[in-house]
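One protein chain is absent from this view; the other protein chains keep their places.
As written, the chains take the letters A, B, C, D and E, and residue 1 is the first residue of each chain.
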Amino acid sequence: MDIGLIINNLVHPPVLFFFLGMIASFCKSDLKIPDPLPKLFSLYLLLAIGFHGGVELRKTGINQEVIFSLSAGILMAIIVPIYTFFILKIKLDTYNAAAIAATYGSISAVTFITAVTFLQTLGLEPGGYMVAALALMESPAIVIGIILARLFAPNNKEGNHFSWGMVMKEAFLNGSVLLISGSLLIGLASGEEGWDTLKPFTKDIFKGMLSFFLLDMGLLAAKRIGDLKSAGFFLPPFAILVPVLNACVAIFIAKLIHLQPENALVFSVLCASASYIAVPAAMRLSLPEANPSLFVPMALAITFPFNIIVGIPLYYYLIMRTDQWIPLFWK
Amino acid sequence: MDIGLIINNLVHPPVLFFFLGMIASFCKSDLKIPDPLPKLFSLYLLLAIGFHGGVELRKTGINQEVIFSLSAGILMAIIVPIYTFFILKIKLDTYNAAAIAATYGSISAVTFITAVTFLQTLGLEPGGYMVAALALMESPAIVIGIILARLFAPNNKEGNHFSWGMVMKEAFLNGSVLLISGSLLIGLASGEEGWDTLKPFTKDIFKGMLSFFLLDMGLLAAKRIGDLKSAGFFLPPFAILVPVLNACVAIFIAKLIHLQPENALVFSVLCASASYIAVPAAMRLSLPEANPSLFVPMALAITFPFNIIVGIPLYYYLIMRTDQWIPLFWK
Amino acid sequence: MDIGLIINNLVHPPVLFFFLGMIASFCKSDLKIPDPLPKLFSLYLLLAIGFHGGVELRKTGINQEVIFSLSAGILMAIIVPIYTFFILKIKLDTYNAAAIAATYGSISAVTFITAVTFLQTLGLEPGGYMVAALALMESPAIVIGIILARLFAPNNKEGNHFSWGMVMKEAFLNGSVLLISGSLLIGLASGEEGWDTLKPFTKDIFKGMLSFFLLDMGLLAAKRIGDLKSAGFFLPPFAILVPVLNACVAIFIAKLIHLQPENALVFSVLCASASYIAVPAAMRLSLPEANPSLFVPMALAITFPFNIIVGIPLYYYLIMRTDQWIPLFWK
Amino acid sequence: MKRVVKVEIVTDSLEVENIIKLLEEVGVSGYSVIKDVTGKGHRGVRSGYEFADLFKNSYILVVGEENQMHKVVEAIKPIIKKFGGLCIVSDVILRIHRGDD
Amino acid sequence: MKRVVKVEIVTDSLEVENIIKLLEEVGVSGYSVIKDVTGKGHRGVRSGYEFADLFKNSYILVVGEENQMHKVVEAIKPIIKKFGGLCIVSDVILRIHRGDD
Partner (left out) sequence: MKRVVKVEIVTDSLEVENIIKLLEEVGVSGYSVIKDVTGKGHRGVRSGYEFADLFKNSYILVVGEENQMHKVVEAIKPIIKKFGGLCIVSDVILRIHRGDD
């Protein structure tokens, strides 16, 4: 594998700030980004990528590649939690298996953003519609996870308190889904002219805000690793291997529908990433039996750093390589 | 009325983010901009427009138009609460009438900013001294409101606790008045050179910060509408009709003193806008008998959205039209 | 002394915002920048100057001037607290003398930044390695202060609770040291390319963020002046005279090692500045007997404003003047 | 000056709205809420979460007549049993309140 | 270990400064304040306001000797009567405090 890709990814300031955060946390420094500042950065990032995606989508319009990509995104958001669930059932009870499956079926917007940033250092820019894929892929896994739990749970005695309306609200109207989708629509509606208005805010300072946010992610990821001590030997490797598996499936599908390498990368990163915002929020009401001190640190302290540091360049390498393999294997 | 004006206003990103906030709130999404982030945006906006206004004012200097505009502003800040008070007295007790009169006599800086943004999409830029008008128009209505309450209140038994010093402090030294006036003076003092220093902060990212703030305003405005359920049938229409009335009086005065259309617009918007920051703060001590769950949601949930969405293009339309009527009527 | 220098410094927007904050506080206005927004600004400033310094340091590389400057910085960080301690012992007990000595031996990053900003208005730019000096000068004085306290304290009965590991952690791993050093290393590692990525965030909006932060510093400095009422007649003049003394020593050393005037200024400003972030944090555990309501307001309410307003132009004037004196005195 | 009962509740912050609804139904004269409470109990550590309003407790204080407070406790029991927390009661003297002396 | 009286006050956040002044006048040994308290009472819901420091309560806790606490209650009564809130007292045991045992 081209070691230059990893290094190129690693000396990128936002990723370096992620390391700084991890180091600060390991040294037990008192460096801290107090609440609610992390929320400011995450709201900003969602607004900015949503808006940017919308403006770009208006430029390309809705063509075949767009429809194929979005369909593939929804497909993956449905099948990933299903096969992940059955892998997890080997070792875990139904509730935790379903919650972790939803976690890995849904996506992480910041992992997506880091992949876009990685591509930009290579001079590439993924299609704006990939932001639409992101928005579409956040919620379905939550619904699938809950359906799986209800199908396989011993006996649903808590059925009386359960309401599908609630589940749908949590899945499709949670803040992050709404902000990114809404910003995308605003970008679509306001187009180039709107872009000129907001560009200094949504584009120019973007990498700086991302660096700040990744500094905080580093602090938190390192802090949460300890939570996994009691998780046993199964889950930590799962939190690395399943993302790679999901990325491979995604790369395969990307080849099938002839995505450009840059779009294939962000697509595979979406599939490989795990949700630590929308899913925990939805699980509280829908699957209160699942243990958040398993699925949250898995996504945050293992999968997220893995994707940021190793995953993104690895998937890109695989995408560039399989251009040679796939034809052989295909014909 | 030129429907294009409204549409032009509506597809402007900041206004679209206001809608997004309203929609999120109506859907009961958990999207939220946690405290004190809204304060960050509002402090920023005050600092930025104050500073910009000061720099511009230094360029134009103090000429006749400036003096006329500022005098007209103060005049309106005095007469609006007076006639508003008597309209309100028809249905309300003295204390609430006085507090609502102060609310509508004072101004909303964000409504002002949105009007400036609207003009910029038309390629127009109001004079920097209009920011001075804004600063001057924030406080007088508070004092007038309190005077009216003391004149008309049954018997001022609480006189012993009341101090004019306190009232003046609340009216003229509240944070928002001080920040915008101070920033204006700093802009005046530092001029072009200071402008170059701060431009990327106070100008380039301005519309982005405004979008973020309006997102929050949308969330809050929608949430507060419910507070008005118990307000009866009089106040909601009041919260739309009185601003339009105030705008019409302002347009008339603007014509009298020959303001340019862009300055006439921001002047009428100032008069039409209602305060939801300085006034509630001043009322707590000065008119504790007034009910804040009337005057706050009126300003925030009705008048503010109305001005942002319909008012600004409407007043502009009226200004452009009356150029034809006024001469007829005048001679 | 060239009065133009002071005026030039004073009409600079960030300094004017500092005045605005002081005035607002003296007027008892309710203007306030609520927690944790001040933390956002201070984290931003540390990140931005660290990163900028690292990028610049990579350009110059490590030459003789760099090594001399950094050595001089460490030297001053060691000797300043020592002689300051003995001055303070005249009037104070060992614990308070040691804590105040540490305060004046350590540095204030925002004073440094204001000096850099002052130089930029004169068209000068200090070397990036001065940021490294800043980072190196933050911690030693803390260690020296604690050693002095232990040497001179009557009898160290609390020895059982004391741990040097703790002291070193507080001194070298506190958040502000770590963030500025880490950002410097990130700047070093990512160089020009990284700079292009982050410039709009770390440079363009820098002066605006600084203005906001100084507005808050003004509010706080004015508020804290009252804390010194009970401090007696010795400490307030100390908080002005000792910084000037430290600056003079620094200027002398700067001449010896032939620093350029711009580097000599920031060096002397570092020596003259007093810490109000790292030192109070370290003192809680290491010197709990020292009274924070002495050393915190001295640094924040006297030394900081003095340096910002008078000190910076004064030290610059001395540097330009001594170019003529030193040769006479030297030969 | 009146003997009243003080009810203190610690529970999941997201349940505060539901508990308030129940308090309104019982008809209490008022209540007070402290939002940012962390803690630990049978469900493990609850110290908040930076990315969502989760894993945090709130503290609710209600004072009122003994039998009304009894109804309050019964009304909120199912929520506390489901979402965790605890509820303690004690006797206090209400010294100042609107209309009282 | 000492029997003392605990005074708990909930009132408008903006009155905390004035109440503290009164506590100093009575000469209490200390006090504690929790700033962000929301709630509901006779004056309706008080859940804070995003644009100004308004419509929020604070909680004040003071412990001390019985007759001193009695003076505290009398001193703050006018403020609570004017700006709302409540004040409750109860008996507690002070187990740790500077100089006590």
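The rule is simple: a contact is a pair of C-beta atoms (placed from the backbone, for glycine too) under 8 Å apart; a residue touches a chain by one contact, two chains touch by 3 or more.
Computed from a predicted structure; not experimentally measured.
K.L.:
Of the residues listed, C:35, C:125, C:193 or C:323, which one is in contact with the missing chain?
P.N.:
C:35
K.L.:
For review purposes, identify every residue of subunit C that touches the missing chain, sorted by number.
P.N.:
Looking at subunit C, the ones touching the missing chain are residues 35, 38-39, 42, 161, 216, 220, 276-277, 280-281, 284, 288, 292-293, 296.
K.L.:
Quickly run down the residues of subunit E that touch the omitted chain.
P.N.:
Subunit E touches the chain not shown through residues 4, 6, 20, 29-36, 61, 63, 90-98.
K.L.:
Residues of subunit D in contact with the chain that isn't shown?
P.N.:
For subunit D, the residues touching the absent chain are 7-8, 10, 34, 36-42, 57, 59, 73, 76-77, 80-81, 84-90.
Basically, only the chains that are shown with their structure count from here on.
K.L.:
Using the touch rule from the top, work out which pair, B-E or D-E, shares more C-beta pairs.
P.N.:
Answer by contact count: D-E.
K.L.:
When the CA atoms of subunit B are placed over those of subunit C, what is the turn angle between 0 and 180 degrees, to the nearest 5?
P.N.:
It works out to 120 degrees.
K.L.:
Need the CA-centroid distance for the pair subunit D / subunit E, whole Å please.
P.N.:
Distance between chain centres: 19 Å.
K.L.:
Roughly how far is subunit C from subunit D, centre to centre by C-alpha average, rounded to an integer in Å?
P.N.:
48
K.L.:
Need the CA-centroid distance for the pair subunit A / subunit D, whole Å please.
P.N.:
That pair's centroid distance is 37 Å.
K.L.:
Name the residues of subunit D that each touch 2 or more other chains.
P.N.:
53
K.L.:
At least two other chains touched by the same residue of subunit B: list those residues.
P.N.:
30, 32, 35-36, 39-40, 200, 204-205, 281
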